[in-house]
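Right after this comes subunit A.
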Amino acid sequence: MTQAAFFSLVAGALSGIAIYGLITQRHLLRRILAVNVLGNSVFLLLVALARRDPDYVDPVPHAMVLTGIVIAVSATAFALVLARRYYSETGLTHLPEDEE
Partner candidate 1 sequence: MTLLETLTVILVSVGGLFFLTGTIGLLRFPSSFSRLHALTKADNVGLGFIACGLALQAESVWVAMKILLVWGVALIAATVSAHLIARFTLRAAGGSRRTPP
Partner candidate 2 sequence: MSGVALPLSFFVPLLTALVVFVIGVRRAYGVILLGALTTLAVALYVAYAVAVGGPQVHYLGGWEPPLGVELYADGLSALMLAMTALVGAGVTLYAGPYLRGKGHDGERFWPLWLVQWATLNGTFLSADLFNLYVMLELLTLTAAPLAAMAGDRPSLAAAMRYLLLALLGSMAYLLGVALLYGGTGTLHLREAGELAGAEPYTAVAAALMTAGLFAKAAVFPLHIWLMPAHSNAPAPASAALSALVAKAGLYLVLRLWLWTFPALLSAPMGWLIGGLGAVAVVYGSVQALRQPRLKQVIAYSTIAQLGYLLLLLPLVALPAAAVSAWHGVVLHALAHGFAKAGAFLAAGNMIYCLGHDRLEGLRGVTPYLSVTLLALGLAFVSLMGLPPSGGFLAKWLLLEGALAAGQWFWGGVVLLGGLIAAAYSFRVLALAHAEVPHGYAEIRSPRRLPPAMEWAPLALVLLAYGMLLGGVPILELLDQGAPEGVR
């Protein structure tokens, strides 16, 4: 097994853990954390793919992940502010079952 294949399996396991967190946890902060873990698992798969050809390291996935990291921090920052406003409006740390 190559290093790339090994880390692609790790990425799979990470995404599974993140999904488990998203399903079982309802606290907004934890959900945001779980989405971030999920994002990291996708990034890991991309970087593993960049590494699989023994001849060269592919810079395009690296650029994609770099873009992805910045997008992740932007989205996280907004999500945290939104969650805080929601908490201060409602006193709830989680979303209600349904809004209908």
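Going forward, contacts are C-beta pairs under 8 Å (C-beta built on N, C-alpha and C of every residue); 3 or more make two chains touch, one makes a residue touch a chain; residues count from 1.
On how the list was made: all candidates are chains of the complex that A comes from, given by their letters.
Owing to the predicted nature of the structure, the values given are computational and were not obtained by experimental measurement.
Checking the candidates 1 or 2 against subunit A in this complex, the single touching one is 2. Residues 22, 28, 31-32, 35, 38-39, 42, 45-46, 49, 52, 60-61, 64, 67-68, 71, 74-75, 78-79, 82-83, 85-86, 89-90, 95-96, 98-100 of subunit A touch candidate 2 in their complex.
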